[in-house]
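The other protein chains are all here in position, but one chain of the complex has been omitted.
The letters A, B and C name the chains in turn, as written, and every chain counts its residues from 1.
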Amino acid sequence: MIDKRVGDLAAALEGVGDGATVMVGGFGSVGQPNALIEALIEQGARDLTIVANNAGAGRVGLARLMEAGRVRKIICSFPRSAGSVVFEELFKAGRLELEIVPQGTLAERIRAAGAGIPAFFTATGYGTRLGENKEVREFRGRHYILEESLPADVALVEAWRADRWGNCVYRKSGRNFNAIMATAAALTIVQTQHVAALGEIDPEAVVTPGIFVDRVVHVPYGDPQG
Amino acid sequence: MIDKRVGDLAAALEGVGDGATVMVGGFGSVGQPNALIEALIEQGARDLTIVANNAGAGRVGLARLMEAGRVRKIICSFPRSAGSVVFEELFKAGRLELEIVPQGTLAERIRAAGAGIPAFFTATGYGTRLGENKEVREFRGRHYILEESLPADVALVEAWRADRWGNCVYRKSGRNFNAIMATAAALTIVQTQHVAALGEIDPEAVVTPGIFVDRVVHVPYGDPQG
Amino acid sequence: MMTDHQILNRAQMAARVAQDIPGGWYCNLGIGIPTLIADHIPASREVVLHSENGILGMGPAPEPDQIDPWLINAGKQHVTLHPGGSFFHHADSFAMIRGGHIDLCVLGAFEVAENGDLANWATSAADAAPAVGGAMDLAVGAKRIWVVTEHVTKDGKSKLVERCSYPLTALGAVSRIYTNLAVVDVTPQGFVVREMVPGLTFEALQDRTAARLHLPENRNG
Partner (left out) sequence: MMTDHQILNRAQMAARVAQDIPGGWYCNLGIGIPTLIADHIPASREVVLHSENGILGMGPAPEPDQIDPWLINAGKQHVTLHPGGSFFHHADSFAMIRGGHIDLCVLGAFEVAENGDLANWATSAADAAPAVGGAMDLAVGAKRIWVVTEHVTKDGKSKLVERCSYPLTALGAVSRIYTNLAVVDVTPQGFVVREMVPGLTFEALQDRTAARLHLPENRNG
């Protein structure tokens, strides 16, 4: 019987290695896999590359992971936001490598990794600083730059409901990066607010089919804060 | 008030021009926009390029459109199937141009057109006849070929339910090419089995958001035949 | 030089943009003044708002006791959803943007050049960590880009320029600019003034603009 549910957060994070590239879902406070991030801090993996839309806020979650010195590099679209104090400190001190990617290119690079597309052309960034040193090509009279896919070793995902096969649905704006990151990692770990019985999620409404999911841990975390 | 519903099939097909590239959804008999195809035959546009998975069967629908001499070229993955008699006749007679595309590459080229990606690399077809004369590039030790996006002038789509904003859901294996073709055409025309009131379709379960849809025509067509 | 003319405040600028958005358009409204535009579109006019974090059919901010913590816009503010709205993931959301399905995107700007170049994400070439977000994708992807911004910075520098000095967001992207003083089209001939606040002269507007302004041809001819 396929049962991807694991008993606790420690089991969910087992085997994440030093040097891993870790995707972290969420946008703003919605859909953040906070329990998995906390568990990753406990777990101890170092020298991580984080892929996320933001670079953390306050001194909790992603920011705490960074403050603990466990992040070597961050790949994101919006590092500076209200309360990104830890990022600011580390970046100024030269202790954090940064790769800024336009949000749509970030999303498409992640989707491409999940879809077996190693590279694609996009108009986003052409003629700008973020397009420098990238291959330029014209299609139908317009200029585009080549972007490569962005795969990860691990994806940390927050779902609203998941079943033992790993099928997931999300809640409102909590779908965001979670659904695409789930497809792009060698090890996809889901923290879910609710566990559904197999067959309870409408087959027409499954957002992440279980094929993309490796582990499911039940964390009735409650509503996003802030 | 946004109301994309039109009164009849003639209004749905209005303005489709000679020489148009027309996408036709469906896989096997499921999700075929049969009423729209019949209406396209009535409508009279000629010299069409058809994008579809198959090249028609029997002497109805797509096959009848082809038999009427209205199709210049077909882009598909599986031209020869049980009952593709019209295709065989026209192709042998040299009266039909054919572009064969692997099914996944066809799907991705359509999706790319809808997503503003002019070209992408894929391993599919590398080293085969269908990869000949295509740019080859190595990424991370593996060979890929470059494929361009495939946009269309018109997409003919069959949905299960649609509302006046054009939001669509499909039924079981009827989603197939319909959902991606809806994103890739300048004019997307939906024939729907059922019309839903606005807000009746669960926002979490909308497959084709109305932004992609131009016209909706209510055709309670019934179950797929065969 | 003082002139006796009106200066639009932020709400008035937003209202002015809202006037020009026809029903049926799919729009993405950026952070800042653009976000305010939604409040000035009459409820009778159906304009479908897109938010890049995966929402189509976004409604106004909820009453404080009606907040749904799971529903925020790209500016991280709580919002609502209209009937007919839908949710989707980030790749699908930016497929809508990049694929040219959004009729209009309204953005703020640091600078707009007379060739339509837009600079709105980084204030200095030396800033190694500017936050780009979805600005570049929106600027290349939407069918039309309008900018809404004060005509000059707090230091009195014109935001309408011959060539951008800040790092670019996109080339030739902007087609219209709404400022607190004027509505200016970006045309192949450069900036064309379509409208000015009452009491403002063309010359006074030109004085505050670091690129040449033109009057529409029918007013010249």
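Quick note on the criterion: contacts are C-beta pairs under 8 Å (C-beta built on N, C-alpha and C of every residue); 3 or more make two chains touch, one makes a residue touch a chain.
This is a predicted model, so every value here is computed, not measured.
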Which chains here would be touched by the one that got left out? A, B
Given that one chain is not shown, which residue among B:G17, B:G44 or B:G127 touches it? B:G127
Looking beyond the chains shown, say which of B:R46, B:R80 or B:R95 touches the absent one. B:R80
Name, in rising order, the residues on chain B that touch the hidden chain in the full complex. 27-30, 77-81, 87, 91, 98, 100-108, 110-111, 122-130, 170-180, 207, 223-225
Chain A, residues in touch with the chain not shown (by the definition above): 1-2, 111, 113-117, 163-165, 167, 183, 198-199, 201, 203-204, 206, 209-212
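Assume only the chains that are shown with their structure count from here on.
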Just the chain pair, please, that has the highest number of C-beta contacts. A-C
Of all chains, the one whose CA centroid lies most distant from that of chain A is B
Between chain A and chain C, tell me the centre distance in angstrom, where each centre is the average of that chain's C-alpha atoms. 29
Euclidean distance of C-alpha centroids - chain A vs chain B, Å: 33
Interchain centroid distance [CA atoms averaged], chain B/chain C, Å: 35
Could you pull out the residues of chain A that touch at least 2 other chains? 108, 122-123, 170-172, 207
Quick one: which residues in chain C touch 2 or more of the other chains? 81, 87-88, 91, 94, 97-98, 141
